[in-house]
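Handing you this structure, nothing more for now.
Removed from the display is one protein chain of the complex; every other protein chain stays in position.
Chain lettering (A, B, C and D) follows the sequence in which the chains are written, and residue indices restart at 1 in each chain.
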Amino acid sequence: MRKRYLPVSFFEIITIIIASMVILLISILTITIFVTGVPYLGQALHSKEVLFSIKLSLYTASVSTVICTILAVPTAYALTKTRFPLCKIWQTLLELPLSLPYLVIGLGLLLIFSSKLGKELSRAGFQVVFSTKGIIVAHIFVNLPFVIRIVKMSFQEVDMRLELIARMLGATKAKCFWTITLPLAKNSIIGAVILAWSRALGEFGATLMLVGTTRMKTETLPASIYLNMATGDRGAAMASAVILLIISVAAHFLFHFIQIKPEKSRIKVV
Amino acid sequence: MRKRYLPVSFFEIITIIIASMVILLISILTITIFVTGVPYLGQALHSKEVLFSIKLSLYTASVSTVICTILAVPTAYALTKTRFPLCKIWQTLLELPLSLPYLVIGLGLLLIFSSKLGKELSRAGFQVVFSTKGIIVAHIFVNLPFVIRIVKMSFQEVDMRLELIARMLGATKAKCFWTITLPLAKNSIIGAVILAWSRALGEFGATLMLVGTTRMKTETLPASIYLNMATGDRGAAMASAVILLIISVAAHFLFHFIQIKPEKSRIKVV
Amino acid sequence: MIHIENFTYQVANFKLQNIELEIKENEIFAFLGKTGSGKTMLLEAIAGFYRGNCGAIYISGKDVVDIVPEERKIGFVYQDFGLFPHMTVYENIRYGLKMHRVEKSKMNLRISDMAKLLGIEHILKHYPATLSGGERQRTALARALVLQPRILLMDEPFSALDPGTRSQMYQLVEQIHKTFACTILFVTHNLYEAERMAQRIGIMVNGKLKMVCNTDKLFQNYEDTEILEFIGGYLNDNGTDVSKIERRLNADCTRLQPDK
Amino acid sequence: MIHIENFTYQVANFKLQNIELEIKENEIFAFLGKTGSGKTMLLEAIAGFYRGNCGAIYISGKDVVDIVPEERKIGFVYQDFGLFPHMTVYENIRYGLKMHRVEKSKMNLRISDMAKLLGIEHILKHYPATLSGGERQRTALARALVLQPRILLMDEPFSALDPGTRSQMYQLVEQIHKTFACTILFVTHNLYEAERMAQRIGIMVNGKLKMVCNTDKLFQNYEDTEILEFIGGYLNDNGTDVSKIERRLNADCTRLQPDK
Partner (left out) sequence: SKENKQTGQSKELEGKKLFVYCGAGMTKPFTEIAESFQGNTGAVVEVTFGNAAQIISQITASEEGDLFIAGAEGELDSIRDDYIADVKNLVKHIPVIAVQTGNPKNISGIMDLGKEGITVVLGDSDATPIGKIADKALTDAGIYEQVEVAARTATAPEISTALSLGQCDAAIVWKENAGIEGVEVVSTTDLDKYVKIVPAASLKCSKNAGVLEEFLLYLESDEAIKIWENYGYEVVE
């Protein structure tokens, strides 16, 4: 098809200018980090410690994101699609931790898991404080409110009529959820999951408080960055940051393939 | 209308159980914080320093959220609705900072604003490092990628056909944006704004790095929490956390009134 | 089979008022009425979407709203189709069969048969957003018919079709009615359609079911001015029959016979 | 006025093929054709939604795709209405007027006039999701008509209406056509409608514009088997005129005259 050159409106030009500005701003940030970190990258990638923290970060971020999704989706469903009592109040409650500094979330968790109950749990084998499990717990508490909110909103946007139609065609509530509600909310949910995973990868405040930073044990990439910065090793810190960025880019391309495009409309807007 | 008692399905019961569990988990966290902090609340509210940091936190979080929205909405528009070149690449680039620890974002910003350019800016009166402006800048960089992503997704969900129909009725691109695209994406955008504001209120890592924590000058509520924790004053720290929670609840009720419900469908799902 | 007992349902300014109707097993019943008179709402009420302010609707003796939707076994062709946007035409039609755990080979056979009968085989892989109006309508029909439901509710099911395709649909529905013995209620604005298909006709006026009669007795009872006005609509504005052209068409070209 | 020059547009398996058509200023033209034959797509192409693979469509001498949509001054009534879900009926109708900066008092007058003519005053405050099919269609009509566009494209604009309301719409559109001198192209499955309103009729078959003729000459040219088959659809399956009932209706009750 021939290319067309319709006049670009003033409005579009402004948005494009702002977009370029924003892109420039954020590029400057990432480029600064790259420039500072890349010279130390080779060294970092040869360090057993860094390799360990890459693995630990990937593992904990992935596990916590999966658990988070598994908890958030049913919760969002219960809050939007069932006759759950006092919905409004629970929703507010669930979103409260969003405004807490991660440090406070970490401290709160530390208090909980150091309580009698927590110590019982620990004795029963579920040790959280100062252990790898704690990283996952911290990530979950940091991300859960946020994922629940996005998933809830996407469920609310799903046309109730389509769900009813599916029910009339013989779908039970569960089937209707899997075949209609979930697929129609899919893009938002995938978006939320990517965000949660990214956040988990970079999360730091809550984890540090709950599990500390014991080398080769609870040292995630952000923890390693923190330690390097505390000892004045800015290059090494930024090298770890660059590794985070590289993982992030890779993940984006991966997710890009999973995320199926929305169904095209008949008309291509002119 | 009479109440009806249709059987609740097994599937629903499971989701309700999971939801209750999640609510319980998060309640335990907030209750722990409340219980620890409330006894010190009165004292905190009489402290000039705490009152200062409440004001500073509210001010910086609000300003940064407004700026963030003003930047994110046009950027998302340019990336989804105009023929902006290399969209995919910019989108990935914009989301990279999501996985960076806030600490690194803060350090990156410090590096940028300590460069020649940054020092020129500072001389020209736009001082960022160690100043209140820096808090706002840090919040913006922390939240921007995240708000852009949510707004972008909500714009993508808006039916292109309705936009075209509006154009055919005489709306310019700009008018079409204000009357169709934006209202239809409104709920998601409000959601993103609330999230960003909450995040800004609790953000700490990037701010710490960029502006330090000078008492009565750059001491936000999270900074005050941190300082209190360093002096072993957990009660006072948690009191500040409780203040954050109270602000958060208040904001939720406020936003609740702004957020207009989506148009009801004819049918109420049975 | 279907027993509507003094059913009343109010929403905003509109009120379905004291509907009384008894539909026999295997009957075909047509609703006529002005636009906005409540035909769709009555059909939806029969499907159990609304609990009445008073009265109730019973299907085989059970209040329909007390049956969970998936067990009502009602096929519904919606006026605006209600296709699943994330599924192809094929997947839309298959949906109900899958939910009823129909065996795979049988399922494919039934779908391809139905698609052939409705003339939509060529678009089975397309998504609803790309379909033409008539294709959407036939997909909605196929999705309901393929389940061979006990009760079939159809809301203006042929409105987007050309007369040729439409008369094929009449045959198809009649055939399904004969083969699977189902009760059919449908809404139409087409008098020919109503008489051709239905045994009885109900006329809705302003939320009330003003008149119910056998199709052949439709023109014998004109006391009510509202019904008079409605039926009058079927004349053109000069008071003459709207079908002038069709009549001439028939006179002009008797040699024009459809292929079969 | 509208000049379609060898326009071809292919999407997936479907192809609008070498459309040639010249529409004169102030003409009313009707498209007929089987479902899926490309009527909607052709109308959309005329509105400038597609750039052809070859050929072009000119409006007053300008390629329509090179005019930005807001300056095309084309009123479009969409087959599936395309109402704005977040606006009330009133706001939907007002939309175009607002975009054209019509003065407020004039605007309100025009909207209330239009609503009265279309019989939708009682639902002006309702949202599209709560409307009946016919109410939606009339809202879509009102939104397009209230702007008094130079060119009016209507895709099956009366399909969801009962015959009474429909004939009021005919009068309304005719009146608008007379008063504001606009060019009207519309799609319909109703032969009566086509003859009643249009000066010329075009028949679409499989993406091709097979035949264009004056309305009164429609039944004089039957070489083409595809057209023959299509026209044959207007007979019922016994080969007799579908309008049997309407004819009887007319005979039975000549006293039935619409109110005005």
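Just so it is clear, a residue touches a chain if its C-beta (ideal position, glycine included) is under 8 Å from a C-beta of that chain, and two chains touch if they have at least 3 such contacts.
Since the structure is predicted, the reported quantities are computational estimates derived from the model, not experimental observations.
The hidden chain, counted over the whole complex, makes contact with A, B. Here one chain is not drawn; of B:Leu29, B:Ala223 or B:Ile247, the residue touching it is B:Ala223.
Screening B:Leu79, B:Leu94, B:Leu110 or B:Leu245 for touch with the missing chain picks out B:Leu110. Touching the missing chain, out of A:Val8, A:Ala230 or A:Ile258, is residue A:Ala230. The missing chain, though absent from the display, is touched by one residue of A:Ser114, A:Thr132, A:Gln156 or A:Asn187; that residue is A:Ser114. Where chain A meets the chain that is not shown, the touching residues are 103, 107, 110-111, 113-114, 129-130, 208-209, 211-215, 217-218, 226-227, 229-232, 234. Although one chain is not shown, part of chain B still touches it, namely residues 107, 110-111, 114, 119, 129-130, 208-209, 211-215, 217-218, 223, 226-227, 229-234.
In the analysis below, only the chains that are shown with their structure count from here on.
If you average the Cα atoms of chain A and of chain C, the two centres end up 48 Å apart. For chain A, the set of residues that touch two or more other chains comprises 161, 164, 167, 172, 265-268, 270.
Residue positions of chain D touching 2 or more other chains, listed in rising order: 11, 49, 68-69, 130. Taken in their complex, chain D has these residues touching chain B: 47, 49, 68-70, 72, 74, 76, 78, 82, 84-86, 95-96, 99-100, 127-130, 143, 147.
Chain B makes touch with chain D in their complex at residues 161-162, 164-172, 175, 179-180, 183-184, 263-266.
Listed in rising order, the residues of chain A touching chain B in the complex are 8-12, 14-16, 18-19, 21-23, 25-30, 32-33, 36, 71-72, 74-75, 77-79, 82, 84, 88, 90, 92-105, 107-109, 111-112, 141, 144-146, 148-150, 153, 156-157, 159-161, 163-164, 167, 172-174, 177, 187-188, 191, 194-195, 197-199, 201-205, 222, 225-226, 229, 234, 237-238, 241, 244-245, 247-249, 251-253, 256, 262, 265-270.
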